[in-house]
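Quick notes on the structure that follows.
Missing here is one protein chain; the remaining ones are kept as they sit in the complex.
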Amino acid sequence: MTRILLSDKLDNCVARWRKAGLTVIGPVKKETFSSYAAVEKAADVKKETFSSYAAVEKAADFNFEMVMPDRSIKELFFPQTEPMMGYTIKKQDIATEDFKPPAEKRVIFGARPCDASGLAIDDPLFGWDYKDNFWFQRRDETVIVTIACTKSDDFCMCTSLKLAPDSTKGSDVLLRPLQNGKGWQVEELTDRGREAFKEIADQLQDGSEPAAPTAVVAEKFDLDACISWLKNPENFDSTFWKEISMRCIGCGSCTFLCPTCHCFDFQDEGDTYSGIRRKNWDSCSFSLFTMHTSGHNPRSTQSARWRQRIMHKFNYFPGKFTANSCSGCGRCSRQCPVDMGITETLQEISTLKP
Amino acid sequence: MTTQEQYKKRVKELLSNGTVKMVIGYKAGTTADRRRPLFVRTPEEADKLVLDSACIANLSGYLVTEGLLSDEKRVGIFLRPDGIRSINILAAEAQLNADQIVILGFDIVGQEVTALSGEKATDFSELIGSIKEKAPEAPQNPQLEQLEKMTPKERFAFWQAEFSRCIKCYACRQACPMCYCRRCIVDSNQPQWVNTSSHTLGNFEWNIVRAFHLSGRCVGCGNCDRACPVNIPLRLINAKMAQEVLGAFDHFSGMSETQEPVLASFKKDDSETFIL
Amino acid sequence: MSEPFEPNIVAFVCTYCTYAGADLAGTSRLKYAPNVRIVRLPCTGRISPMFILKALQKGADGVLVSGCHPGDCHFTHGNYHARRRWTVFRALLEFTGIPLERVKFSWISAAEGAKFADFMNSVTEDIRKLGPFDQYKELIRETEAPATL
Partner (left out) sequence: MQGAHNNIYKPAIMKIVDRHDEAPGVRTLKLEFQNPADHELFKQNYRTGMFGLYGVYGEGESTFCVASPETRKDYIECTFRQSGRVTSALASADIGDLITYRGPYGNRFPIENFYGKNLIFVSGGIALPPTRSVIWSCLDQREKFGKITIVYGARTVADLVYKHELEEWEKRDDVDLVLTVDPGGESPDWKHRVGFVPTVLEQAAPSPDNCIAVICGPPIMIKFTLISLKKLGFEESNVYTTLENRMKCGVGKCGRCNVGSVYVCKEGPVFTAAEVSKMPQADL
């Protein structure tokens, strides 16, 4: 006997959480104009969709069909742009106003395990000696309810990262979809999760319906072989890096969609009288990322930047924070305009001798 | 023998007799409908080449990678008509010497790949001329007409919603063969013309600046549109600007290597319907 | 009745014609609306669409760009280039939904002091009727607001 949440009870749960003052967020897919190839008739225009984790008001807004939203859960904790402080300057006096993340509590219903583990991977960095409260205030106020995957696509690689379609890393409650597709088995993992589900306890029931089998995700590469190759200092200057990244065009979409990429930049917007200092996403694949004002750039070629991305995720980050900075969601490969990504690079590395 | 096999043989010839030092083409991608850019330098690598109806990306942007053409050696490249027009513009804007480019022209009609005869950019000028003639009646995006019927307020609201999703990853810029500036205007901070943060205002300004700098230079290859991770219909803006530039100045981008850039030239009798 | 809406208008003008026209309007004691802030530039060829975007970004309700009539340009063809640039940029503004009545282009020579004054008044009235550029101001407010999610 396990605790079951049926899909048709989800509306009550959402309403209950919202009444309790929590913002309910979940995977949402929307349609937009397609501007794909010019076509004769409006009818056969391919609709473009975009998906992300967004606020929902009722159960129908959720979309649990997709393997995962295009945009990762990171945005809800580390927004692409965020005001940090406003300033007004009068004659030799500066008045500043602090911007704080919204104080409201949230529940993310329907996150994917690879997204949730991405957050857990980044916690140690944002707390390394100096605590980044823009991140932690949101982390502390948000309950993460993950749904185990029963489907995967060619780009998923969580198993290659020693995670799984039903891993519990970073989540407060794990839901396993039922075989009959009518609900989920509830597995409460943390106090925060139990407390959030206490709020909707009357919507749950005991049942013995079997859970659907979790998705099958083939292992794409031998991670340990790759890490030992990366740790070998001679391979830093190997020509492999130039070959594998020749087609990289240096855009930031792989880093911006990645649930674990956390690099950022400060930008002042305003004039000499008033304005705001903002914290914005930045990407190691941009040429200006390490450009010195003198013009010297330690990473001046795209291959050096791609090497930095792989080295940081699988060599430097684990060296300091034990976990690899990758949760295997595959968004970098799924989204790359030139069909590159971590999967291909690590598959190639695992064929090289250390 | 399919067009793909024909071209494979041709690439092996070009490489083995040293006419070109490299051929840029397509190879199979992670999934059935994806193709990856491939840089072929030895005849053996040519076997990985693929040429079918999924090879739609415009590869001409790779020709302006730093140092690729600086050794005066020739480079082969698979291009559709839009890519050939890009070569003409890049040559007209003194970014490359068209004689260094050996074009392996092809086009996709429905699911079929047809080879285009010609090797140098100038060999394709009447083909591009015919495309220009057909441009006004070419099937437009139904969305373009729908957008034009909207009132300015509705259009502003539409683009406000679309641009609010932009995350300033600049994939649209990096995927475009015409965006070769070493330091883009949004990256220059003295002065900071355009807000770099990706709030809706910053995204609005970025997309306006991008569309303006591509007016009369965009060939409608759709690289930007496909590269956008949040699926903003970028091609609509560029298609509209191409229509505008063709209508106002009879400028069809990429006609030849000597075509003057539309905003760097003028005619004394340019139309001026709106100047008070 | 609340006092009438006073629009903020920015004008980018070329030194040798329109700015001189403004001088002439001044020396001829012509009265015109004070709402227009004039930014002087060497030539309309030097006026980049970035200026127009920056004016809107800073909350202008209207933008004027004015310079020498074709043929009069001190630098011979600055205004010809500008004309093409304006045509293209204007189509772009229209397509993205920025009302064209808020961005006006004109030729005003150094001798047309009266035209300058009338133009200032007519533009100020037009934009006063249109009211504040709320759509853009909403975007500007969003950049000053705390994060929502």
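We just call them A, B and C in the order they show up, numbering each chain from 1.
The rule we apply is simple: a residue touches a chain if its C-beta (ideal position, glycine included) is under 8 Å from a C-beta of that chain, and two chains touch if they have at least 3 such contacts.
These figures come from a predicted structure and were not determined experimentally.
The shown chains contacted by the absent chain are A, B, with contact judged over the whole complex.
Residue-wise, the contact with the chain that is not shown comes from A:N133, picked out of A:N12, A:N133 or A:Q179. Within the full complex, the residue among A:G170, A:G183 or A:G275 touching the omitted chain is A:G275. Touch with the chain that is not drawn comes from one residue among A:A15, A:M66 or A:M84, which is A:M84.
Interface residues of chain A facing the missing partner chain: 84-85, 87, 89, 92-94, 96, 98, 100-101, 125-126, 128-134, 137, 233, 236-237, 262-268, 270-272, 275, 277, 279, 282, 284, 289-294, 296, 298-299, 304, 308, 311-312, 315-316, 319-320. Residue positions on chain B in contact with the hidden chain: 189-190, 192, in rising order.
Going forward, only the chains that are shown with their structure count from here on.
Distances between chain centres, each the mean of the C-alpha atoms, put C farthest from chain A. Here the CA centre of chain A is 44 Å from the CA centre of chain C. In chain B, the residues touching two or more other chains are 147, 158, 195, 197, 199, 202. Residue numbers of chain A whose C-beta contacts span two or more other chains: 269.
Chain C contributes residues 49-50, 53-54, 57, 70, 77, 80-81, 83-100, 104-107, 119, 135-136, 139-140, 142-143 to its touches with chain B in the complex.
On the chain A side of its complex with chain B, the touching residues are 32-42, 45, 48-50, 70-71, 80-81, 154-155, 246-247, 249-253, 255-257, 267, 269, 278, 280-281, 283, 286, 288, 333, 335, 337-341, 343-344.
Only residues 29-31, 34-39, 57, 61-62, 138-143, 147, 158, 162, 165, 167-171, 173-175, 187, 192, 195-199, 202, 222-223, 225-227, 229-236, 239 of chain B touch chain A when the two sit together in their complex.
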